[in-house]
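What follows is a single structure, and I will ask about it in a moment.
With one protein chain withheld, the remaining protein chains of the complex are depicted in position.
Right, chain A next:
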Amino acid sequence: MRTIHPMSRAILFALLAGAPLVHASDSSDTMRVGDMQYGNGLDPRGWSPLMMPNPDGMSWLHPGMLRTPSGALYPYPYDLTGKPLGQRGDWTYWGLLQLGYIHLGGDRDAEFFRQYTDWKNGAALGLLAFGFANRSTGSYVEFRGSRISGDDQYYRLRAGRYGHYRVEAFYRDMPHTVSTNAFPIWNGTGSSNLTLPTGLTPGGSTIAAVQQASAAAPRRTIGLTRTRTGVSLEGELYRDWTGFASVTSEKRDGTRLWGGTMFFNYPFFTNTGSPFGGDGGIMETVRPIDFTTTDVNLGLRRVGRLWHFNALYTGSFFRDHKSYLDYQNPFLIHNVVGVPNVAPVVNGEYSLEPDNDYHNLRLELSRELRWRGELSLAAAYGTMRQDDDLLPPVNCTGTLGFSAGPLQQLIPCGLWNSSAALSRSTANARIDTQLLDAKLTFHPGRNFGWHADLRYYDEDNRTRYLAYNPLTGQYGYISENGAQGSVVPGETGIFDNGYYASSNVQIASAPFGYRDTLLELGADWNVGQSDSLSLVYTFDHDQPRHRERTRLDEQRIKLSWVSRSLGDATLRASFEYGDRSGGTYNYDPYEAYYSKSLPGFINAGGIPPPAFTVDAMRKYDMSDRKETKARVILLYPLGEASTVSATFYGSRDHYDALVGRQDTRTTGFTGEWDWQPEPNTNASVYIGAETTRLKLANVADNESVVGTVGRDDPRFGGPLYPLENYWHNLDRERDYNAGITFAHDFGRVKLDLAWNYTQSLSQLGFDFASPGALTFPDAAPLLNGRFPDNHYRSSTFDAGLSFPLTASIGVRLFGRYQSGSFLDWHYLGFGDTLVYDHRIYTDRGPQVHYRATLVGAMLSIKL
């Protein structure tokens, strides 16, 4: 059971002590004041018990229900349930308390059932809401809260005066379950130190012992809770000037599945027959989630007759309360030389996210011009800074590695396990951004308008880090806490002018950044009374830094058509085409950040290091690309009370790459029918279907030349990347979803029904030029060109019945039946064991089939 943060407690007491509060209206927040949608699994909308369609309609002036400009029906406006309005003077007030009980059945721990809701058997606060409003002054105070559990609840207080100011304070807990089927073997889950249970020896356990420990590990839930608190204020400062300020803090607390490598296990797996298994190790660990992000927003704006001004400061401050993850390794790590290591590798360590700050100041100025024109200017400066203490490269003690003849690969931990082993004790990382934007818009006539926009953005990465150990004079970084150096000769992760003189390792950070200049020209025409066309041309000139290309140019044109000339229907169609090209592609722009650029680097055996990658590789964000997008939205009012809409969309991306991403396609359709013949009845039907496809190609390196002449040859078709090692991968996915809702108020009883369905099918196929493309060529005869299909299906049926007992007391009975199935080949075999050789997994994956039920009863009391 968690405790409330002191700040949150103060807010809650303020909520409870702040006597008169009222009004049920709920508008979306401006994001200047307030938080995102308030709701939970009981009521995603957050105020359904208060929502009573008002038969008076939308306005005392307009007959019938109104439609949006595109023809969709607005819903009936909502009013307070039964209007239990009290009144004293100019103040009116209302209140509603909904308390009840929830009971769960079936597979109540199914991951997808409780993914974002902390369902529990027991009492629940459906809704507590009350408010006060003053019709004379426009002042109001309102409160809303709901609680399913201590990890799934929200409370919000709003107060203000319409047209003058508004203040809001909130507290909320939001759960996110990642897995309910996890079996971590380590003690200390959720902390920074994972230790092995009794019976396992760090760095020296047999596979059977690890399997036994895994089988005996209790089932755990992996997930986190987001606790958000905040206070915000917005108000008129002076005449046309308004300002706002908000502070929001989000604390994330829990666990997450994580990695833990002791170098490879698959490629160096050797079935020696030893009970300790072979070589490296791969572990799925559990890391702690314990950090806080505090966001500060300050704004000032003026809306004058001609001039508009807006200033915005945004600050975000991330603080991680656990800066590392240490875990004990159960396996005996071997080296491939075949000699015993001088000491076992018993620990692994991760550096977790560092504390960091973000500041951004944005100024906007706009002025109205003749011909219904406007000039808008914007400038922004941002800086991201991170100067957290750097962790030492290792946390081991003693000496690791091995000694075998000329292979004197000994790792003295004492020279690497303190901050003295770093070139700098803190990160001193910094990225600055600048933005300049000028936009000119004119609508000189009713039927024609145009705009021009020039935008400049620069992201300057000022971070420079050199991986250099002044204690040893070596460059680089002991990788994987010494594990790699305990497995493979020459690959400890460091460079020097002695034993590691031929080791090509990364020695410095690459300060990625870019400068982007964008020009946009657009025009729109009204063709007759019922049709409008718009044409937008964009030229985007991007200058990446330290990347494969120094220049990328993309031209894009978009044509849109909106028509109301097809009877009562509204048609919106758009077509977009983009063509991206650029300067010369350098497959390896990173040489300066690797040790082969340092003096003293020696080509092993006179042969340069292996090529960085194949020269035909085109990274997807750097390659030439042709992109086509189209979308058609048709909306048709079907009589006075219903609307039918359909959307067809598709996109095609073709990348000019022999190696890399080659092709993506998306095609989809959604259809919807909404019906609201009267305030007390509404229904809707929704269907959606989408197919996506991603094709990529790669070439496996020829392992037989990695140590010989030709390994530095980057050519596609060369000795290191032969054409016979070429392979393709085609990922296809089909998604379907559907939903039906129906609600009707019979007078004494109100019924609401909903059914939602989601299905996904993912297929991964592949082909290869020859078995040489495979990591294990011997497996080629066993392959049929595709992985097993992945499935996901979920069906949820909700029903609710509400009826009054007295004028102020009512009952709501509700239930949910959810079933689903899940199959992902990544989890195959985990039903037998989670330990395979030196690989240990923690998550068995979502339930293959599940059925869960929920029933509940709520007593509603109008206060």
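The rule is short, and it goes like this: a contact is a pair of C-beta atoms (placed from the backbone, for glycine too) under 8 Å apart; a residue touches a chain by one contact, two chains touch by 3 or more; residues count from 1.
To be clear about the criterion, contacts and distances are computed from a predicted model.
Look at the chain that isn't drawn here: its UniProt entry, checked against "Cytochrome c553", "Peptide/nickel transport system permease protein", "Sugar-binding protein" or "Rieske domain-containing protein", names it "Cytochrome c553". For the chain missing from the display, the contacting residue among A:66, A:471, A:592 or A:723 is A:66, taking the whole complex into account. Among the residues A:95, A:203 or A:254, only A:95 touches the chain that is left out of the figure. Within the whole complex, the absent chain has one touching residue among A:36, A:123 or A:339, and that is A:123. Considering the whole complex, the residue from A:105, A:138, A:267 or A:398 that touches the absent chain is A:138. Considering the complete assembly, chain A touches the hidden chain via residues 1-4, 8, 12, 16, 19, 55-57, 59-64, 66, 85-88, 93, 95, 97, 99, 123, 125, 128, 130, 135-136, 138, 145, 147, 150-151, 153, 162-163, 173, 861, 863.
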